[in-house]
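Excluded from the complex is one protein chain; the other protein chains are retained at their positions.
Lettered A, B and C in written order, each chain numbered from 1.
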Amino acid sequence: MTSGADVAVLGASGFAGALAARLIDRHPFFELEAITSRSDAGRRLDELYPHHRVEMVLDAYDVDELGAIDAAIVAYPHGAAAPVVAELHERGVKVVDLSADFRLRDVATYEANYVEHPHPELIAEAVYGLPERYRDAIARASIVACPGCFPTAAVLALGPLSADHVVIDAKTGVSGAGRAATEKTHFVSVDENIKPYGVGTHRHTPEIEQELGVPVTFVAHLVPIDQGELVTCYVETDDDVRALLEEAYADEPFIEVVDTPPGVRDVRETNFCRIHAWQDGRRAIVFAAIDNLWKGTASQAVQNLNLMFGRPETEGLL
Amino acid sequence: MTSGADVAVLGASGFAGALAARLIDRHPFFELEAITSRSDAGRRLDELYPHHRVEMVLDAYDVDELGAIDAAIVAYPHGAAAPVVAELHERGVKVVDLSADFRLRDVATYEANYVEHPHPELIAEAVYGLPERYRDAIARASIVACPGCFPTAAVLALGPLSADHVVIDAKTGVSGAGRAATEKTHFVSVDENIKPYGVGTHRHTPEIEQELGVPVTFVAHLVPIDQGELVTCYVETDDDVRALLEEAYADEPFIEVVDTPPGVRDVRETNFCRIHAWQDGRRAIVFAAIDNLWKGTASQAVQNLNLMFGRPETEGLL
Amino acid sequence: MTSGADVAVLGASGFAGALAARLIDRHPFFELEAITSRSDAGRRLDELYPHHRVEMVLDAYDVDELGAIDAAIVAYPHGAAAPVVAELHERGVKVVDLSADFRLRDVATYEANYVEHPHPELIAEAVYGLPERYRDAIARASIVACPGCFPTAAVLALGPLSADHVVIDAKTGVSGAGRAATEKTHFVSVDENIKPYGVGTHRHTPEIEQELGVPVTFVAHLVPIDQGELVTCYVETDDDVRALLEEAYADEPFIEVVDTPPGVRDVRETNFCRIHAWQDGRRAIVFAAIDNLWKGTASQAVQNLNLMFGRPETEGLL
Partner (left out) sequence: MTSGADVAVLGASGFAGALAARLIDRHPFFELEAITSRSDAGRRLDELYPHHRVEMVLDAYDVDELGAIDAAIVAYPHGAAAPVVAELHERGVKVVDLSADFRLRDVATYEANYVEHPHPELIAEAVYGLPERYRDAIARASIVACPGCFPTAAVLALGPLSADHVVIDAKTGVSGAGRAATEKTHFVSVDENIKPYGVGTHRHTPEIEQELGVPVTFVAHLVPIDQGELVTCYVETDDDVRALLEEAYADEPFIEVVDTPPGVRDVRETNFCRIHAWQDGRRAIVFAAIDNLWKGTASQAVQNLNLMFGRPETEGLL
């Protein structure tokens, strides 16, 4: 293949969209054709994010002016993404959607946790974009629903096991809360703090349960770092956890099963997920560390795009 | 006097006002009579600031409902403070104003840097609230204009000297930027960053120049801490800097002239200012570290109140 | 009693000992009579910890030169504490020991987790120093074993319940790792990191199990803050958790059962423990936030001393 594929990133002024734009901009195969933003149209992306060094102007979104793109990464809020995904899908554009709109296969579960679904008819078209589980389907998909950051880590940690009494204690950096300036994201609120949130109501719970097939108790905690996420998963199981994980991930380019508990610095600004298991009889603890903006969102989107276009899965990501 | 004095803190939902409320609440002499807030009336202060543990409800400000208070600390934005100060002054209430409204003795300078002055006739009534310079006048004052945080540190560092070619490089924590959630105060903007701001235009410059009587070049930098402020002052002088500082502050309860450069941790959550001088011929460097919310704002307000009511200057502050 | 009691702090150059020295130094009843350090004898404590402002010289420890003290806080490493405690006990000095040496009632459990016990005969003399559980016994004790920081939070969270399948996920600041400069405490190792440690082997586990009477799965995580600790406790129970906690702690001066999940900033530099419970049928999650150096160590030591000397329990701690 000679000329690559043209990609637009919609919603590129947010943390995840901006990183996706940078990864596409430097990708050997994909061309960054357009970036859009509702709030910052007219500004250059490197004004907002100098360190990404993407010297392109943000446009207001207009599907008719996007030009001839082959694919899009959609970084819109939940509910706002689906109509755009539908519009692009109709035009034959392959889509990786970062929102939750097409992650849950059950409409009722989606609507109980989010909003009325704008395009339930497309749910069946979408593939859950965790390459380590759905690689082949992703390669054939026209819509890929990129997993949430916590489900990415939790499902990679526990997916290979049969377990029950599942408790998932997650800790994450502040970029996961998005670019909006709120009391919650104010430096003085976060600094020197450790704070649980979304207790009993976090919308990533049904997503994890869908993939694991068992009920889980899930709590997220905000800690004073910008990027990075650790899930500590406590389960009861009859499996040999370490052996199952090593077998499952033996050939995975981005999954590292390691001998000691990982820190999130180990995977900072990478697409890697580092996993460690401890076991004592039926009790097991599985740790998984990712960068919430990379493997948890934007670089996983590019990993999915690579698959969708028949590229080497690691292209542009090492 | 037997039964103490009743104090209100107006604008107690901001960082400085809330700390002032806590300090008054625990003060052996003063009674916290009322706290007000425009944005958070009806909420308890310990909802907003659990660690201060002030179990009092914020009221909307109404001078007629404040009750019989003897003094007020006004923590309003610049321009909004003066009318309230005037109203209280007229009723015979002693006021410590945390805003810039009465710091600058020259109305034109104030108006060039801030807004049209709502009550220029009261400027002459106000005393600049740096106890180490104006102790006696403060004791007799009915309006005290609490210095800005940078002027507090810079004037304490350089006030005793005759110097020229004055450069003041300040570094401060994020609480100095206030409670408003903005892009500037978002955790992800501040974390792992060092960033200059207000270059050439910072409104604390004329305040410092008023007190020092010489032109200064001043730049502030934001660093990822919540509280704390260091000024590094580069000057040329014929003085023996160390000797002058030690003499000036020999009897000061809150000024520590020390042998090594101070870190801001040394004075965290205290009313102390720690000063160190280095000199090589005419070149001298004077460092001063304070907590910007304490000596830089709220605890200095209480130090002033102590003087205004004839109390021991350190009462409630050690 | 008129003139107070004289207290020594042994091992005052560490984080916990230094804070204990400061709290005693400012205490209305206790007099700080001596501070000792093996590594820093001859230095003033405020050289090491300027912000504590304790202007006293550290001595090498010599029980015969301690003078006539009424009580001691011993902040020695595990194994090194017991001989000193024994020596002081023999002389009739009341002791609060911050080490693990007298926390575990079962010698074999102690020796399996620590070292050979130097003074097993004194274990029966010692009372576990969690005032909310053993207030009366502490008041009569001559040796109090101050709990570990994690057990303090975990036992306060779960003590009032009957629960099983207990998982305790703890997050703590770096001061808990002590003053030793190691790769683990290097700023660059901690900053922007979240890292589990002591997985499956943490020595606070048997201490928690002793108090709760059930097996627990416990993991600690290091996060980039200096002070503060949160335990997230996942249990299965038939109890009405919230009701039990409120009943248990209705009259406790330092325990706050609150409506929303606490952050560790809420209790920073205080002796408070803030607890919140969430429940859905048999599944319950109990959060407890403390300052690991305060309620987790040094201020709890003073709370114990207050009890041992018949003082108001909150004296010097509000």
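Details
Going forward, a contact is a pair of C-beta atoms (placed from the backbone, for glycine too) under 8 Å apart; a residue touches a chain by one contact, two chains touch by 3 or more.
The shown structure was predicted, so the numbers you read here are calculated from the model rather than taken from an experiment.
Between the chain not shown and the residues B:39, B:217 or B:314, the one that touches is B:217.
Across the entire complex, the residue among B:78, B:165 or B:242 in touch with the chain not shown is B:165.
On the side of chain B, the interface with the absent chain consists of residues 165, 167, 169, 171, 173, 189, 191-197, 199-200, 217, 219, 221, 223-230, 232, 234, 261-265, 268, 278, 280, 283, 285, 287, 289, using the contact rule stated above. Taking the whole complex into account, chain C touches the unshown chain at residues 15, 174-175, 179, 181-183, 185-192, 224-226. Residue-level contact of chain A with the missing chain is found at 50-51, 53, 192, 262, 265-270, 274.
Here is the rule we go by: only the chains that are shown with their structure count from here on.
In this assembly, the C-alpha centroid of chain A lies 45 Å from the C-alpha centroid of chain B. Mean C-alpha positions place chain B and chain C at a centre distance of 36 Å. In terms of their C-alpha centroids, the spacing between chain A and chain C amounts to 40 Å.
In chain A, the positions touching at least two other chains are 189, 191-192, 224-226.
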